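Just one protein chain is left out here, and the rest sit where they should.
Order of writing sets the chain letters: A and B. Residues in each chain are counted from 1.
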Amino acid sequence: MVQASRDAAFVEFDRVQKSYDGQTLVVKDLNLSIPKGEFLTMLGPSGSGKTTCLMMLAGFETATHGEIRISGRNINDVPPHKRGIGMVFQNYALFPHMSVAENLAFPLEVRKMDRAEREAKVKRALDMVQMGQFANRRPAQLSGGQQQRIALARALVFEPELVLMDEPLGALDKQLREHMQFEIKHIADNLGITVVYVTHDQTEALTMSDRVAVFNDGRIQQLAPPDELYEAPVNSFVAQFIGENNTLEGIVTVMDQNRCVVRLDSGDEIDAKPVNVARVGDRTKVSIRPERVEFNKSRLQPGAHTLRARVEEFIYMGDMFRTRLSVAGNDEFIIKSRNAPDQTRLQPGQEIEIGWLPEDCRALDAA
Amino acid sequence: MALPIYASTGQRLWHYAFRIICGLILFYLIAPLLVIIPLSFNAQDFFTFTPEMLRLDPAGYSLEHYRDFFTNPDWQGPLWNSLAIAPVATLIAVALGTLAAVGLSQAHVPFKGAIMAILISPMIVPLIISAAGMYFFYSRIGLQGTYWGVVLAHAALGIPFVIITVTATLVGFDKSLTRAAASLGAGPARTFRKVQMPLILPGVVSGALFAFITSFDEVVVVLFMGAAGQKTLPWQMFIGLREQISPTILAAATVLIALSVLLLGTLELLRRRSERLRGLTPV
Partner (left out) sequence: MADATISGGMPTGREARPVTSGPMLAADGTPLRASLARSLRRQKLRALLLIAPLLLFILVTFVLPIGDMLLRSVQNGIVADTLPRTVAALSQDASEVPGEPVFDALYTDLVIAEEYKRHTQLGTRLNYESGGASSLFRGTGRAVGRFETSIYADQLRDADPAFDDSAQWAAWMADPGNRDALPQTADAYDAWATLTTEVHGDDPAEEDVGDFVYAALYRDLAAGSRPPAMPAVDVSGFETVTAKELFIDDDDAWGEPAIWNTLRAFAPRVTPGYYLNAVDLQMTPDGIAPRAEGDRIYVQLFIRTMVMSMLITASCILLGYPVAYLLASLPMRSANLLMILVLLPFWTSLLVRTSAWKVLLQQQGVINDLLVWVGVIGNDGRLVMINNQTGTIIAMTHILLPFMILPLYSVMKGIPPSFVRAAKSLGANDWTAFWRVYFPQSVPGIGAGSILVFILSIGYYITPELVGGTKGVFISNRIAYHISDSLNWGLAAALGTILLAMVLLLYWAYDKLVGIDNVKLGG
């Protein structure tokens, strides 16, 4: 679905900049196009400008420069209430002086819908989030999760094509959060709406999204589907930010099309896939996921470079084993292995040799 | 600050002494008001308790002074003047003040500090100076000694209170609520009417009460600004106190105390209501 309609951009950020104080840019040159029906997540550390982007899209902040378009139309000068964008706020922003039903009826009243139709829609929206029996409660009489559902229902009840959510699950406990992740994704898919979702929880981003935009320092560092983001990070920020990651630093000594050799600071040489290095002599950080490291020599390709490692710590995690190694001067090197019957349990102090497939080891920028 | 069981004799003594001191101070605060009330029922024209009153003899008490207050045109005229001036001044102060407080609470207000200082200044500038300035200026433009002159002056004096109370309510106002309303399609006017106003109403009403009482109690400015036709209740009391002090003043004072009890009660109810509403907003 996403692939099919990619050309017809629904929401577009075109060279958007934002500054609050006239001195620093909080959003620097943002370009992003979102096709209809996509579930796009903005992920990034605190202060990276995610909320700011969302607020510009919703119309509560003005871009200092650049254009934001919906369906090809520049909306810079459209006031928020005429944009028709549904929004779920982090603190829900339910009107405390109105009942649940009145909260939901509000956007319909604004649109001058007649009473019967309004009631039907409110009921349908409440049923959708399984809150039918709470119509007459005040928001304060609901639990956090229930308020969250009402906020979602209110954002959807007037059938907007685009819904923005700013950390809607931030205030919920882990279990409820996981449940609601599933529910939101499910509803969004069913209704076929476009969702721009903001979070700084990477699991949430990876499980819910069609694509994830990783933000840092006011820029999109990478925009990709979750698997690609995890397996093929384009720079060391993304690699470190998404999932667990081992890094080793060194200098490129041999450079091929799809393969390069990196001499680590310890003197050892390893194979890697060049991603963010241009030529021999560049400094680089190589990145390897813990579950892609192999210490069983029989499973390595013949002729592959290997490194000597000493086991520092062994942690039993139930379904997984997590082992901390000291490798090439880095004693925070983690490897993960599945708890299978034939799996070896490494002992602290043990000396082993580790290696990996060259394509799993990505030579990135040195930043 | 309950006394712990291990307290020493000295601590005990101080504990009770402190409470007695506080009791005396609170007594000092409230006693003058409490003394006025029984004195206003004095059957005679004395300003102190007569022996009959102390004996609780019914003959020592009467409603004489209240009768005078409610029938004598010397008091009725001023009472109605006060009631004609204060509500209009309050209306002006609240309407303009609320609007401005909403404006001031927005994110980007140029010269916010200076504007705020100007708007609060009528509360800070000594009344005699405000009165002098207004007297000179309003005489020039022909408003001195007119109903509207007094109303405008009182509205100006009441505005700081409206600004302060409404701004305080708006500080606690969750901005995402107005944003939510906008995202649901409500324009600025509807957002204000349906979302913001109901929530800041307690602040607006308490600001209105302050503005009302400011005008209703005000005497310095009206002394200078008003003519005989605008003589207000405080003015009449002021004259009464300065010249021929008549016991009807005590009846008038008691009526005003009743009014302030009423206002205080209203304010307390509002406070509870707004606390309840705030309790409702999820954090």
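One rule holds for everything that comes next: a residue touches a chain if its C-beta (ideal position, glycine included) is under 8 Å from a C-beta of that chain, and two chains touch if they have at least 3 such contacts.
Computed from a predicted model, the values in this text were never measured in an experiment.
Residue B:Ile30 is the one among B:Ile5, B:Ile30, B:Ala189 or B:Ala228 that touches the chain not shown.
Only one of B:Ile164, B:Ala186 or B:Val204 touches the absent chain when the whole complex is considered: B:Ile164.
Residues of chain A in touch with the missing chain: 15, 17, 19-25, 28-29, 31-33, 62-66, 213, 216-217, 219-224, 228-229, 232, 234-237, 276, 365, 367. The omitted chain makes contact with chain B at the following residues, 1, 11, 18-19, 21-22, 25-26, 28-30, 32-33, 35-36, 39, 47-49, 92, 96-97, 99-100, 102-104, 106-110, 115-122, 124-138, 140, 152-153, 155-156, 159, 161, 164-165, 167-168, 206, 210, 213, 216-217, 219-220, 224, 234, 237-238, 241-242, 245, 249-250, 253, 256-257, 260-261, 263-264, 267-268, 271.
The definition used in the following text is that only the chains that are shown with their structure count from here on.
Within the complex formed with chain A, the residues of chain B that make contact are 174, 176-177, 179-188, 190-191, 194-195, 198-199, 277-283.
In the complex of the two chains, the chain A residues touching chain B come out as 58-60, 79-87, 89-97, 106-107, 110-111, 138-140, 144, 147, 154-155, 158, 164, 171.
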